[in-house]
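One protein chain is absent from this view; the other protein chains keep their places.
Entry: chain A
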Amino acid sequence: MKIVVCAKFVPDATADRRFRSEDNTVDRAGVDGLLSELDEYAVETALTVKESGDGEVTILTVGPEQAADAVKKGLQMGADAGVHVVDDAIHGSDAVATSLILSKALAKLDADLVVFGMGSTDGGMGVVPAMVSERLGLPAVTLGSEVTVDGQTVRIRRDGDTASETIEGTLPLVLSVSDQANEPRYPSFKGIMAAKKKPVETWSLADLELTADQVGGSSAWTEVVEVTARPPRSAGTIVTDEDGSGAAELVEFLSTNKFL
């Protein structure tokens, strides 16, 4: 079985994240980046499926030069191969364009099982799995908190707001997993060394039979017109509880602000 994990390289959420002033896109070049934390759950799922049967796990990423780090992390965790789609024309692509690039690459890879995380930690739209499923005409079972692969059937449990559902589909298929699905493994020393010898291919838009005018900022179907940093919250009142004084002051605050 050919398992492909779609992984995203994102700015580190614990560092300073910002927008490029010239085109209001996320600054990915001048900041520390890494494999989106939520995609680690997708890598773990793929590795578990591989280990419980047979298969080969490929990490696929679309992004600038540095995005190769996201592929490397997946290989260190235990994936077999990597594909990095990189092309200057991709800069500024929105979710619709990104899903087009991924779909072409997934078709070229002839994927049986496509695994996504639940969303990226930067854009966070969580819409690309559904878009890829739509483009490839494959079934999608999304936001799985528990995943079982049984022959050709993929079954997930999805914990929604109003119900916990069991959802199933047949391979080939698009799967996304939540952060409840598993506990992603840390790369071992052996894994880190082995990753250096694993094959990583670099593809351009031309390799996917796409042209620059189909993707990127100039053909994005959405545009950010204004970016404003949130003003820092003004310092609040902090009291220390002594023999119930904290509770009294808390209730007084709630009362003064009409929450009672």
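In this text, a contact is a pair of C-beta atoms (placed from the backbone, for glycine too) under 8 Å apart; a residue touches a chain by one contact, two chains touch by 3 or more; residues count from 1.
By definition in this document, contacts and distances are computed from a predicted model.
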Quiz prompt | Complex member absent from the view - protein name from UniProt, among "Polar amino acid transport system ATP-binding protein", "ATP synthase subunit a", "Formate dehydrogenase subunit gamma" or "Electron transfer flavoprotein alpha subunit apoprotein" | solution = "Electron transfer flavoprotein alpha subunit apoprotein"
Self-check item: Residue among A:106, A:131, A:149 or A:195 that touches the chain left out of view
Solution: A:131
Exercise. For the chain that got dropped from the picture, name the residues of chain A it touches.
Key: 13-14, 17, 19, 24, 38, 94-96, 99, 118, 121-128, 130-131, 133-135, 137-143, 145, 155, 159-170, 173, 178-180, 220-230, 233, 236-241, 244, 246-251, 253-255, 257, 259-260
